[in-house]
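One structure is given below, encoded as structure tokens.
Removed: one protein chain of the complex. Kept in place: all other protein chains.
Note that the chains take the letters A and B in the order they are written out, and that residue 1 is the start of every chain.
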């Protein structure tokens, strides 16, 4: 159980980091799909070539997993930006006489409990769900990783303080936190606030309340990573804390947090629905998948298609991100080539 | 190590005070008068609202209220709910049930999650890996109200293997199905987390060394690989325990379990600060102890980690 060899490799390659990164940026956007971009993981021994990101990009272009994932995500982005192009109808037009009718030629996904076209609603609901899901995930992971990294790396008093602080947040019931934060935001607004404003508030609320989990995960990884030889070696070479944290520790801690992020994405789409159900999140006339899923609760038996289609779209979205995440991580890990 | 644990236990005190204060002020910050909704659509007589406000010290400034509450707490009195029930009674009734439920859920998610993770990591990409991925996605996308309902109807009403709902003093057996439902989402996450961590370590030098040394594959996996892969998994399991205790609102509702998730949820909605603060503070203590345990486990799993 010795790690000496691995550590040495990393020190030798330390100089190659910056170069590889710049090149990657020029080559393509692949890195931007990742939560927490810079990941100069396990750089090659000899510096010349294309660098890590360049290699990764070449590798990725050949991976079907990556291609399928990105095509789905691009399609979802297109749907979110131009829902009217994919479904020209009005997502809130209701025809009570058609209530709960199943899929047919007129309505491929059928109608919901008050006679609204589910296909149109799923398409128009993509925007709110994807924006809230993705941004809340990014925010949560960003806050959590940063705090966790510092806590794990510095240890001692810093860790005690940050970890205990996070524990208080963990103990805070989500509903209580959400009610207070959102009602404080909404105070003074007569009636219902605007859609964009609510979306931002919901993202912020989820970010503020959900970060401790990614913090704990990042912290544990950082605690393990900082004891590695390559970190000690970097210290001996006189690297600054910032450099060590971001260049040496972070890249080795990203994997578990990324896995959390893909799962959290699906969860946060649902969380948005919980908030709107409690009267805190998005409200009619805005449409979102989460709200559609939560509305279907009472109709699972009689009208299963009310659940099936929005949940199906959610699965596809999460799947696309999981595929993309897996592909990018594999491509970045030279050991797996 | 002993001093480290002692120090961590001492840190409980400021955190306890901090938490009670934060929770107390948060409940206080919920807009609206907590007593206004108590009399139904007719509305309450002003005299009623005024007296209740005085009784719960809500007419005093927040710090004064908090100090009064803390003083009461230190004399062992958790206070009374708006309908005259001792909060300590509620805690006594709800905690054991919730503890049992969360433990069962935790065992499920840990055992099944880690097993699925190891399996996929060892088999590599292929059918099993895709199957677990599909199952994971399924668990993420299907809301708890659906999975809970389906299990209740299939096993409870149609097959009659379990009771559709759980009585007031449930046995471990009655809590198996709800525990499975409750742990399902985290199970998906643990499976993927274990898989990733195992993949990372699979090609590490020490594994190669261990294999080269001629160790049995079984020993390489269970001692070297698993041990090093478990740190992030253990972390998550530790943080999840508290979440399972306090956040089981839907599962509790579906199976009619009178646990603390629903208790806190209702108390928040009716702005019963005393109940929320009492119950949640105990929950935070659970979080702290779990995380302490997890931190100690790090050192046990990875000898390079030292606390001093």
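Criterion: a residue touches a chain if its C-beta (ideal position, glycine included) is under 8 Å from a C-beta of that chain, and two chains touch if they have at least 3 such contacts.
Going forward, contacts and distances are computed from a predicted model.
**Q** According to its UniProt entry, is the unseen chain "Oligopeptide transport system substrate-binding protein", "Hydrogenase", "Cysteine desulfurase" or "Nitrous oxide reductase family maturation protein NosD"?
**A** Checked against "Oligopeptide transport system substrate-binding protein", "Hydrogenase", "Cysteine desulfurase" or "Nitrous oxide reductase family maturation protein NosD": the hidden chain maps to "Oligopeptide transport system substrate-binding protein".
**Q** Would you indicate which residue among A:86, A:165, A:246 or A:299 is in contact with the undisplayed chain?
**A** Residue touching the absent chain, from the options given: A:299.
**Q** If I consider the whole complex, including the chain that's not displayed, which of B:19, B:228 or B:270 touches that chain?
**A** B:270
**Q** Tell me which residue among B:56, B:78 or B:255 touches the hidden chain in the full complex.
**A** Answer from the full complex: B:255 touches the omitted chain.
**Q** What residue numbers in chain B mark contact with the hidden partner chain?
**A** Its contact residues with the unshown chain are 30-48, 50-52, 81-85, 89-90, 93-94, 111-112, 115, 118-119, 122-123, 149, 152-153, 155-157, 159-165, 168, 171, 173-174, 176-177, 217-218, 221, 252-256, 258, 262-263, 266, 269-271.
**Q** In terms of residues, what is the contact footprint of the unshown chain on chain A?
**A** 92-94, 96-97, 99-100, 113-116, 179, 183, 190-192, 276-280, 283-285, 295, 297-303
By definition in this document, only the chains that are shown with their structure count from here on.
**Q** Taking each chain's centre as the mean position of its Cα atoms, how many Å separate chain A from chain B?
**A** Centre separation, chain A to chain B: 22 Å.
**Q** Over in the complex, which chain A residues touch chain B? Could you list them?
**A** Residues 1-3, 5-6, 160, 163-164, 167-168, 170-177, 179-180, 183-184, 187, 212-213, 216-217, 219-221, 223-224, 227-228, 255-256, 258-260, 262-263, 266-267, 270, 293-294, 297, 300, 307, 311-312, 314-315, 318-319, 322, 329, 333, 335-336.
**Q** Touching chain A in the complex: which residues of chain B?
**A** Contacts found on chain B: 7, 11, 14-15, 18-19, 22-23, 26-27, 29-31, 133, 136-138, 140-143, 145-146, 149-150, 185, 188-189, 192-193, 196-197, 199-200, 203-206, 209-210, 224, 231-232, 234-236, 238-239, 242-243, 246-247, 249, 264-265, 268, 276, 280-281, 283-284, 287-288, 291, 294, 298, 302, 304-306.
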